[in-house]
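Take a look at this one; I'll ask things after.
Of the protein chains in this complex, all but one are displayed in their positions.
Order as written gives the chain letters A and B; numbering starts at 1 within each chain.
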Amino acid sequence: MSSVRISEGISKTILYLAVILSGIVFVFPFFWMILCSFKFNKDILSVPLRFFPPEWNWDSYIRVFTAYPDFNFPRYILNSFIVTILAVVLCLFFSATSGYGFAKYRFKGNNLLFTVVLATIMIPFQAIIVPLFIFIRQIGLANTYAGLIIPESLTAFGVFMMRQFFYSIPDDFIESARIDGANEYAIFVRIGLPTATTALLALTIFHAQWVWNLLIWPLIVISTPEKVVLAQGIALFKGGYNTPYPEQLAAGVIACLPLVILYLFLSKYFVQGITMTGLKG
Amino acid sequence: MRKVMLLVLMLVLLASVVWSSGQTATEKKRIVHFHWTETIYDPINNHAVEMFQAKHPEAEVELLLLPDADRQNKIRVALAAEGEIDSFALSNGGSAEFLSAGQMVPIDPKGFGKSTVQEVVDMWTPGALNTCGGVWEDKYYGIPFELSNYVAWINVEFMKEAGLNPATDKPKTWDDFVAVGKKLVKEEGGSRVRNGFMCNSKAGAFSYLVLLALMTQRGLDWGSERGLVESMDQPRQLARALTTYTDFVVKDKIWDPSLAEDDRGGFGTGKTGMFLTGGTWYWGVADHWGMPRENINPFPYPRYADGVDIGGVGYGYCLFVSRLARDPVLTFEWLDTMASQPNAFIEVGYHQPRVTLSDGSQALDPKLARSSIPYYDEVFQGELAKTSVWLSSTKGQQVQDAVWNAISSVIYGGSSVDDSVATLQSDIRSIYE
Partner (left out) sequence: MRKVSYSVSRLQRHGYIFILPTLIFFTLFLIYPIISAFRLSMVEWNLLAPKVFVGFKNYVKMFGDQRLLNSYLRTLHFSAVSVVAINILAFVFALMLGSRLLRFKNFWQSLIFLPVVLSLVAVGAVWEFMYQGTGFIPIMLRKIIGVSPAWLTDTRVAPYAVIITYVWKAVGFYMVIYIAGLLDVPVSYYEAARIDGAGFWSQLFYITIPTIRNTITLALVSCIIFTFGQFAIQYVITQGGPSRSTEVLSLLIYRTAFQLSKFGYSAGISVLFFLTLLILSLIQLRLFKSGTIGS
């Protein structure tokens, strides 16, 4: 018995060591980013490299908002919030409704249509940027929030995930509700959606981080300063001759915060959500 | 209850989508201008907006300040999609593509209060519109906004440290350049801490422009499409220039690309003793890194002992009125205002070749130029008469891409110069077949 205890003790130590080491490695770049945002420009890439700032640059975060009158970071943050929230809500809507439809109803073309939807995952975004932009322009949505939100709300992964989830819900509740005379949409809203909450929360994190960080589409669609999103703002921050690295990193840290906070709130639902979708098999 | 909530949610969604896609219509005439962003110049450009809007209260200028690498793309996309784009700025390397596709409006003298185009052209130094890329098929389209040329730069502190005399030891030939470069290299603890020379190690445009000068010094005409294609029949000269440049990395080892990515910043932070891609404007940005001005000296590009006497590339930017401009005459007036502050710009090192303003007063004050730009007469003006020409072609980007590929496959990919030249020949020929 005691030999088991000892080997368990050793295993535990090794395990904790491995986990702690991994944790450090994974968090380090973020930590380094924060640290460098408190350095002065000349110290970030100085030779020899100093770990801690030789002098602490407490102004970088303030300067992000005050020293660059052409970069309206509060506005960019607001835009990112608007676009992300609406795109995620729209995504949940599409995924939940179509996932439910594919999973719970047997109709002609079910499998075929689903395969078509799924195939869209394989369409590289770069491939459709130009035709999509021209189309968006034609319907008058260039340089608008809608022009950002609608394309960014479409992901076949969400449809796939929700379909998997709804498959795993037994039909009994639904049948009995039907017998009670409820119409299909009421059933969806009152029975389907509530049970799907955790899966929807998981999908929220997944999609929110994609939309929030997406750079390439806003770069093409938006050119008026008032609709620029945060990812764009940071990328735009590169000056022609010199990039203000501390301020760019500070803006980067600020950009990471909302998602980190969102994740901290929803993290416990994430694993649950994936489990419940039966995604893993 | 839930159903009602769902309905309300959907209505809110719909409403927000509709609202967000609407544009508030303004009564004012809008002028949307595509420009690039640079911290020291932005306030000056914004001031131009204020001046113009004060003179024309019925107009509203939206100055789009875009990152340099992105600007041309944005302009192209906006024009193609018939977006809001009244005017924009392009460099002389980039304007050909747009001019040849008829995207700009020829200069209208009414916008400047003049009656002939020649009167407008005469407000700038002779030949400025040509060098800045504002002319196409003998018609004038662009208002010069910057005229500059690349010269070489060296850190005299490092020179003294290495036992060199700044007054006499600045390189005159490329062989000198390598010798001086070797002396300026600094290693500490087995790794490189300072390059003798460096160029941008990621963006090909800069190496392309330096190589362009070298090729021109070898007698090849890389300033025109025809000259470029014909030069492909001279592999020995191509190889000679390419070897000079790539040897900085491969043989002479005065340039270690992994030390730093950006040459302008690298020079400003002491990571290199020399660099080759700075114009007068560099004075304005050097302050940003706290590099004392007395430590920096510009000097003319080195020459080949047996080559053509020509220096770094001359380039310029022009402002254009787009074919989608809603009020071309008013837009030209806006451009006139935008280009009317050469003295404010020269103080930060930015050189605009404007002689007179539209009201007849003096534009650029030569005395101010000389006092703001150290070595203005000795180095810049002298070299301005002997600049290599930046190719003006609709396929300019593809050429630049092919040349950078030739360079980087030698300095990074271990290819031989001859193989690289062969690839370059086939690439250039197929671009212009």
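Here is the rule we go by: contacts are C-beta pairs under 8 Å (C-beta built on N, C-alpha and C of every residue); 3 or more make two chains touch, one makes a residue touch a chain.
Just so it is clear, the structure is predicted and the values come from calculations on it, not from any experiment.
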Missing chain: touched chains present in the view: A, B
Candidate in contact with the missing chain, chosen from A:77, A:142, A:159 or A:196: A:159
Options B:44, B:117 or B:203, residue touching the unrepresented chain: B:203
Contacts of subunit B with the absent chain, listed as residue ranges: 73, 76-77, 79-80, 97-98, 100-101, 103, 190-193, 201-203, 256-261, 394, 397-398, 401, 405, 408-409, 411-414
Residue ranges of subunit A at the interface with the undisplayed chain: 8, 11-12, 15-16, 18-19, 22-23, 25-27, 29-30, 32-33, 36, 44-45, 47-49, 93-95, 97-98, 100-102, 104-108, 110-111, 113, 116-132, 134-135, 150-151, 153-154, 156-157, 159-160, 164, 178, 184, 188, 205-206, 209, 212-213, 215-216, 230-231, 234-235, 245, 248-249, 251-253, 255-256, 259-260, 262-264, 267-268, 270-271, 274-275, 279-281
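Keep in mind that, in the parts below, only the chains that are shown with their structure count from here on.
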Centroid distance [mean C-alpha coordinates] between subunit B and subunit A, Å: 37
Complex interface listing, subunit A residues touching subunit B: 41-42, 45-48, 68-70, 82, 86, 89-90, 93, 133-134, 137, 140-147, 149-150, 185-186, 189-190, 219-220, 223-225, 235-236, 238-244
Subunit A partner contacts - residues on subunit B that touch it in the complex: 2-3, 6, 13, 16-18, 20-23, 34, 36-39, 42-43, 46, 62, 64-70, 74, 77-78, 80-84, 188, 193-194, 260, 264-265, 268-269, 271, 281-282, 285, 288-290
